[in-house]
Structures are given as C-alpha cells and as structure tokens.
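Below is one structure. I have some questions about it.
The complex is shown incomplete by one protein chain, all other protein chains being positioned as in the whole.
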Amino acid sequence: MSIKRSLATSTISGFALSATLILTFLNVLLQNLPTSVSRAGDALLQLNSQEGVANVVTTVVVYFRGFDTLGEIAVLFIASLGLGLMLGSNSKCDIKAESNFMLKTASTILFPIIMLYGMYVMIYGHLSPGGGFQGGVIIASAVLLLLISHKEFEVPHSLIVLLETLAGVSYVLIGLIGLFTLDIFLGNFLPHDISQMGMLLSGGIIPIIYIIVGIKVGSEMSMITQNLIKRGENV
Amino acid sequence: MIGFIVLATFIGIIIVSFAAIIQPKLSDSIILFMGVGLGSVVLFFVFGAPDVALTEAVIGAGISSLIFLMALKHLKAQK
Partner (left out) sequence: MFEYFNEPQTIKTIVTIGSMTLFFIGLFGLLTQKHFIKIFMSIAIMESSIFLFFIGNIFNKDFTAPIISEGFSTVTKMNDPIPQAMILTAIVIGMAVLALGVSFTIEYYRLTGNTDIDKMNEMRY
C-alpha cells in the first residue's frame, strides 16, 4: 500500500474507534430513564380484542398499518422491475452445469415438502408467528432449490405475471370495498367475532390480505432469483 | 442467565462481522456474513420477538446471502 492509503486507513480507523468510545461513555452516563414509560403499544393491545386475531403483530401490520404494507409491496415490485430490466433476457441459459444423480433426486423429493411448509406458514399467519412475507420467501427458496439442481428448469413467465397482477389488483380492490361499505380504506367488512379467536376462520379480511401478500412476494422473489441465476450473453 | 446469553452472542457477532470484512477471499467473507444473520436470529428470539426472528432467518440468512453467492458466480465466470 502507498503511504497515502495507509495514512487514510489509519485516520479513518482512529476516527471510528474514538467515535465508539465517545458513544459508549455517553450511553452509559445517560441510562437513567424513568422506569414506567407509557408505551404506544398498550392502546393497540387493548384494541386488538375487537378484531379477534391471536397474533397481535399481524393485526398491526395488516389492519392498523395496512397502508404501509401496500407501500412496501410497491417497493418490492419496483426492485423486481429493476432487476428484470437489467438482467432479464430471452436467450438460453449457459451458465448452469449438469448436476449429480443424488442432487436431482433429493431436490425432487424436498421440493413439495418445502412448498407445503411455506403455505402452512402463510395461511396460519394470524394464529402463530409467521405470515405472508415469511411464507412467500420460503416458497421462493423451494423454487430456487429446483432452479440450481435441474439444468432445463425455468419458471414459467406468464404464470408469474398472472399471479402477481391478480394479487396486486385484489389488494387494492379489497381496500376499495372497505371504503364503500364502511367509509374506511381497508376496513374489516367480514364478520370478526372475538369468540372465534384461535380458529382458522377468524379475523375477517386479515388472513385473506396476508395470503394475497404472500402470493405476491413469493412470485416476485422467484422471478428475482431466476433473473440472478440465468443471465444470457446478449441482452 | 439471559444477560449472559446476550453478552456472549454479541461478542460472537462482533468478532464474526469484523472477520467478514477483512477477509481477502470473497467466498469466505460471504459465509461469515451468514454467521451474523444467525447470531441476529438468536438475539431476536431471546428478546421476545418471534415474528422478527422468523423474518430475519428466512431473509437475512436465506435470500440475502444467496444473492451474494449468485453475484459471485457471475463475477468469476467471465474471467
């Protein structure tokens, strides 16, 4: 390394070390917060009983902050669009190698099991930890397993386009139906009794919206992984 | 007991992340980055947030590291 680069490196490391020490000292000194701070989540924990959903984090993500989830899906869609624009192509893939007999057999056996587990996590998102994002990415990892072990496998493009379009449109349609019947965008217009807490059909539209989110996220992540694996020579 | 687990996991995460940044080979660096995600999952579970732990396990140690590995394959194939 030249003299200038070693000087710059040592200066930056010294800066980082001193910043760490200063912040440590400040944080240890300022630790005397009052013990009983009122939290914002207490009100939402009480309001959750009216929805009849067992997982409070699901209610917050889908119902109380449902508009933020719509924006997050938009961000994922833009990322998938950018990736398809930069790396997508229609030519044949020539970067994959022919794989072993053991790898092909094992991945063919494991693919439906992982897919089933992903669907379980997605559908039971309102009763136990899980939900749409987790289940969708698990489904995408099952598709990735098939992509790296079989040389001639490709994700069908028209099916992914159909699933993604239907999921995105129905999310906004459900919100608009809530707007027309209850005067609240993404309002809960299906019956949601508190006596049904813990059952599969509880909570009104909350499991339906999470399943829609899971389908959209799963198909987008499958397309992202296929674009990253297969990249033709001439774009 | 919980405080000891938190302290040991934090020391592990710091050592592994520093080793991941100063490695000369890229494939070792990516595998050590997966270790940061694993320690993160353990900490989220001990802090009482199972939803966040599941999300970080699937995304941080699953898809994010796989994106790096696939980029590495493309960067080396066109030597």
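Letters are used for the chains, namely A and B, taken in the order the chains are written, and counting of residues starts over at 1 for each.
Following the convention adopted for this analysis, contacts are C-beta pairs under 8 Å (C-beta built on N, C-alpha and C of every residue); 3 or more make two chains touch, one makes a residue touch a chain.
Just so it is clear, the model here is predicted, and its values are computed rather than measured.
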{"item": "Among A:46, A:90 or A:195, the residue in touch with the chain that has been omitted", "value": "A:46"}
{"item": "Residues in subunit B touching the chain absent from view", "value": "1-4, 6-7, 10-11, 13-14, 17-18, 20-21, 26, 29-30, 33, 36-37, 40, 43-44, 47-52, 55-56, 59-60, 63-64, 67-68, 71-72, 74-75, 78"}
{"item": "Subunit A, residues in touch with the chain not shown (by the definition above)", "value": "9, 12-13, 16-17, 19-20, 23-24, 27-28, 31, 39-41, 44-46, 48-49, 54-57, 59-61, 65, 68-69, 72, 75-76, 78-79, 82-83, 86-87, 128-129, 133, 197-198, 217, 224, 227-228, 231"}
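Definition applied: only the chains that are shown with their structure count from here on.
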{"item": "Between subunit A and subunit B, centroid-to-centroid distance (C-alpha), Å", "value": "18"}
{"item": "Residues of subunit B defined as touching subunit A within the complex", "value": "50-51, 53-55, 58-59, 62-63, 66-67, 70-71, 73-74, 77"}
{"item": "Contacting residues of subunit A [partner subunit B, same complex]", "value": "55, 57-58, 95, 121, 129-131, 133-134, 137-138, 140-141, 144, 221, 225, 228-229, 231"}
